[in-house]
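Here is chain A:
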Amino acid sequence: MSEPVLATHGLMKSFGALIATDNVSIDLHPGEIHAIIGPNGAGKSTLIGQISGSLASDAGRIELLGQDVTRLRTAARAQAGLGRTFQISALAMEDSVFENVLLGAVAATSGAWSLFMPVARKVALTERAMQALDRVGLAYAKDTRCADLSHGQRRQLEVAVALTLAPKAFLMDEPMAGLGAEGSRNLTGFLDGLRSEAPILLVEHDMDAVFALADRISVLVYGRVIATGTVEDIRASDAVREAYLGESA
Partner candidate 1 sequence: MKKAVLATAMAALMATPAAAEVKVGMITTLSGGGAGLGIDVRDGFMLAIKQSGRDDIEVVIEDDQRKPDIAVQLADKMVQSEKVDVLTGIIWSNLAMAVVPSVTAQGKFYLSPNAGPSPLAGKGCHQNYFNVAWQNDNLHEAAGAYANTAGYGNSFILAPNYPAGTDALTGYKRTFEGNVASEVYTQLGQTDYAAEIAQIRASGADSVFFFLPGGMGISFLKQYADSGVDLPVVGPAFSFDQGILQAVGDAALGVVNTSQWNKDIDNPVNAAFVEGFQAEYGRLPSLYASQGFDTANLLISAVEAADVSDADAFREALRAADFDSTRGDFAFGPNHHPIQTIYAREVVKEGDVFTNKIIGTALENHSDAYAAECKM
Partner candidate 2 sequence: MSAILIVEQVLNGLQFGIMLFLMAAGLTLIFGVMGLINLAHGSLYMVGAFAAAWVAGATGSFLLALAAALAAAAAAGALVEMLVIRRLYKAAHLDQVLATFALILIFSEGTRYVFGSFPLFLDIPDCLSGPVTLPGGIQYPLYRLVLIGAGILVALGLWWLTTRTRVGIQIRAGENDREMIAALGINITRLYTLVFAIGAALAGLAGALVGAIQSVQVGMGEPVLILAFVVIVIGGIGSIRGAFIGALLVGLTDTLGGIFLPELFKLFMEGGAATQTGSALAAMAVYILMGFVLIWRPSGLFGSRA
Partner candidate 3 sequence: MIPERFINASVIAGLLAVPLWALMADEIFTITLTTRAVILALAAVGLNIALGMGGLVSFGHAVFFGIGGYAMGILAFHAQTFAPLELGPLTIEGTKSMPVIWLVATVASALTALVIGLLSLRTTGVHFIMITLAFGQLFFYFTISWSAYGGEDGLSIYVRNSFPDLNTLVPIQFLGLCFAALCLALLLQWRLRNSAFGLALNAARQTPQRVETVGLNPMRLKLLAFVISGAITGLAGALFADLNRFVSPTMFSWQLSGELIILIIIGGVGRLMGPVIGAAIFVTLEHWLGGLTDFWHIWLGVILLVIVLFGRGGVIGLLTGKEGPHV
């Protein structure tokens, strides 16, 4: 097997007496989609926070492209190649769709970072931003104020901003949430093609999408990874069945 792009080793995080993640070790290899599933409260959000850098880990190590990024801040991890999307959209709501993707393009392109240059005139930047919008199919709405977007459009925009960064690994927090059947299907198709660009660590509730997309699945319950394997392995796992049947009944 090739070197993992992203890997965690024994991540721990507790809030007071509550252990949110307990010795989590997962990895993400080139070209794959690795899905993390688990019931509510299993620690998925905490794990995302730890990997992206918004939460400090109590113990454990995170590697990105072989580099130890455990002590780096969010911004540094992003510069190292981690592209994250949010479950609850974190977009500049007062700005246009285009301005939101432009931000990603500006941040990703070294050299464009000049104080006084009117950014809208930098062709390389605007093209990069437009390409990202094109790819998620949101170019038609480029001048719409973000606050006026539908829920689904915001999810698309989240992905588009991550695309502008041309990351080495994607970290996606429930991109399908609230999309509806058609939206889900479109995004599934899109992510399917995206994995060849960079692998995706996908936290998702939508089981249809997960089973359609994932090369591997890890199941997180009470902060622990109780199983990791292919779709078939997970379907067949008794431990997973037990954890889920109790939960989804």
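As a working rule, contacts are C-beta pairs under 8 Å (C-beta built on N, C-alpha and C of every residue); 3 or more make two chains touch, one makes a residue touch a chain; residues count from 1.
Candidates were picked such that all candidates are chains of the complex that A comes from, given by their letters.
Nothing here was measured: the structure is a model prediction, and the numbers come from that model.
Put simply, of 1, 2 or 3, the chain that touches chain A in this complex is 3. Those residues of chain A lying in contact with candidate 3 across their complex are 52-54, 73-76, 78-79, 83-84, 86, 90-95, 99-100, 102-104, 106-108, 112-120, 161, 164-165.
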